[in-house]
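Missing here: one protein chain of the complex. Every other protein chain is in place.
Chains here go by letter, A, B and C, matching the order in which they are written, and residues are numbered from 1 within each.
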């Protein structure tokens, strides 16, 4: 439970796309107070208002306009307990087009480790640590129980840490699919196969991301590394934790019942909101009916809500009854994008059940997930 | 074989979206000469240039500018042997929004029947007769052998017909998927399951089709009736013809090896070109490798090409090697949109093989298919 | 001044685009309580949730979901003092494409007159009465003083009215340009010439409005009747009221100093927010400098704000300093779209000063203007 005190937090990569969202979410937060902002050397020393190319549809929060931006080094964040890292999403897109930019971001992963070593709680939106066997990969509406791995992460650190740890959130497209899958596994037991085809928004590639010449009046049927991420991350998130004879814990990658995931990822000319067509086969025979699936999705409540995390959505999964919903432009901002929308639940002639998912890639698919993970960590006494 | 004579043809619904494409394709055709244009009562009596709201990117062909438009009644087409019907695609979209328009088109189906009864060869892009047990549903790159059903269609007509018949082409999204499926079944035997998720262009809905408010910065994950069409038409097209004890022929709907098709249809803000993510499971174990699949697709040559149909594409299926192709904006106009593009052939973790298809919905997905079907009928001596 | 009582209001055309915005704005309003909803015969008898095809990005307000929709006839609005009419915007677009729809809306103008005759205060977004010599055409940030014409309107009605009147707001594109023009005339005296080129959002054409085939990857350099509206309405709004010898008042159409307005109107693929490039020549020589213009725009405060109208924006005109602002996607929602943004104030080589204006066409350009006009009427004791 949160005791009411305000926890000082910092944002790494504060001028980037995800960093700007962190700033918006943390500017007036019941648990956290925004205390330090980190960015590249080029920005260091400027006020935030001068350093940032603000691309949000609401103005820069007044409380951060004149905050000085520092380099992303622990000594500038000494009063903070928590840092949120938004470095990665901005890297995702441009590298292909501008390889000369890659070095700017190369220090990213070690940087988060430096903050952990300095005993900060690091909530990262970057992909770098997602496959680390001691780092929880958490979609806050799905697997907050994986936060328990933090104890082992601290203990195995050299030297062991008192407070420091890294928690990552999932890829934006993974997030959309695991929320309903988690609800379905909770209600009907293991899922055996999952086919998912995504239609992802351009904001998922950060800024500058896709050149407009490449995506207006077009679909790009490929996103580098994305399908592998979805197929792998889903297993870590939906799987359990097993304990070896030596007491060592391990993410089991859904081992008790192998889950096969096949993803096809596409970029479409949509600004915000990933739409995903999902089809699943359950282990259980006969499988649940579409109506049972609808009810299970509707009835699913996240621990984040039960624990009263301030950013948790009232409706973890909003189930649409209209034939043509969810749609990104109309539904992405519902509950500030913190929940997930599902529609068109119906039978699949190849697997069992198919449906459409919409998840706001810049909210629950990115910064909102990190903030919710931090809220969960507070509620569970890890911070 | 075509003997060199020019066959007079007419276009029904000549002022509509598909009708305009027919006019472009037929304005300078080696087999056909455009002789009569039919449209609604409102247009009758005007010159084509005045009756049409021309929406093509090339100017109205000079040869039709001053042709008088008639009502769609057989007496105005008396010198023609063939009529192309482009009435349906324009209906597809607006009805939902403007039910008051429906009656304008209600006479559509009987109208094609009236032309058949008057002994015209009717090549229709409309959906009305696709499920008729005596009407071939032909994707010209796939199943021209089904044209043989025309004899039974004539014989069963009351009174029996000498020359008249109706041949339909498939839904634009069905067309994209059946071409590679046909190539794969030819090379590797029956396909057992096929999952397909489409990202369809707005031109597939005709004009006016989708309101811009509904599709800019958006995906609409639903197209009325489209999934059913894809799931049903695929079976008729890829299936064979069986003959009963009474000599009566029947489309067998892929009966020898049941084929399960599951389609999820989406509309995306793309002007032309349907992109489809397809995954298939073969009956044959072990299944072919991605490389074998690539070669089978590349090696597939349509009968339309072999028979020297003038509109047949040299490359029935163009196989892309780049990771991010095909893309609608870049690839839809290759070979005037008469072939199909495939890319990203790779293994699927749930079924066997997955890939991306691009088909130009207004070319091979609509008018070009009807014209190719007519060319095939000429080459096979049916006209 | 508003005395704190809640005034019952109705919405005509409540299921249309502008009607839906009225519903959003009035669902929780300090002066007004939404009491009756009117729509076409087809919707009458249904609940609002069933009658409407809701196209807003926020859900239908709970308070109106189950309200019964009535026909737009005064007897169904008997408890209301005020009605807001949102019938017109939905008509603007489709007529061109579907002339068969026109009759559905033909009863629009007389309908507003019927409500006036029944002693309702009618705030209309329709164009029908804008040129009426006794009906004020009010942009609430500009000319609320014109509300005084309401007395003459009542007196000349036959029979004279106690409470009824019609007040219209301006065309959405006119609204964008007159706000800064009013600020400049207040600071520097009459403007002599104004050239304006608009880039208007598709939502300005209502729903269904523009077919997507017509506007994706395109500009349409023509909007029927729009240039004439801008050139005429600007004169009525910025002009004064003169009184004849017989005491009869008249809008003077900026007569003391003729103002020449030349408008070029374009539709661009933007969902919301009209961008306008404006150039002006002042009567005063030498003209003000760009910096003086910037200060005058920034310093302009509307009477609506001074009178504490609840929907009035704090900043009537927000002046951007960045070289590339305002932009519709980033700036249209500032202050809920109730103010106007101006940027790029600089010298013009042909006239004196040029700048860019952004106005939210569905907020201050439509429903928000009507609501603000009603708030002004309350504050001025006309209701």
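Criterion: a residue touches a chain if its C-beta (ideal position, glycine included) is under 8 Å from a C-beta of that chain, and two chains touch if they have at least 3 such contacts.
Note that this is a predicted model, so its numbers are computed, not measured.
Within the entire complex, contacts from the absent chain reach the displayed chains A, B, C.
In the complete assembly, the contact with the undisplayed chain comes from C:194, out of C:36, C:179 or C:194.
One of C:87, C:356 or C:379 touches the chain omitted from the figure, and that residue is C:356. The residue touching the chain not shown here, chosen from A:203, A:275, A:302 or A:316, is A:203. As for the chain not pictured, it touches chain C at residues 193-195, 197, 199, 216-222, 224, 231, 260-262, 264, 266, 268-271, 275, 277, 279, 323-330, 343-344, 348-351, 354, 356.
Within the complete assembly, residues 55, 94, 97-98, 100-101, 202-203, 207-217, 269, 271 of chain A touch the chain that is not shown.
Touching residues on chain B toward the chain that is not drawn are 55-59, 216-217, 271, 329-330, 333-334.
In the analysis below, only the chains that are shown with their structure count from here on.
Separating the CA-averaged centres of chain A and chain C is a span of 42 Å. Each chain gets a centre from the mean of its Cα atoms; for chain A and chain B, those two points are 43 Å apart. Residue numbers of chain B whose C-beta contacts span two or more other chains: 216-217, 269, 271.
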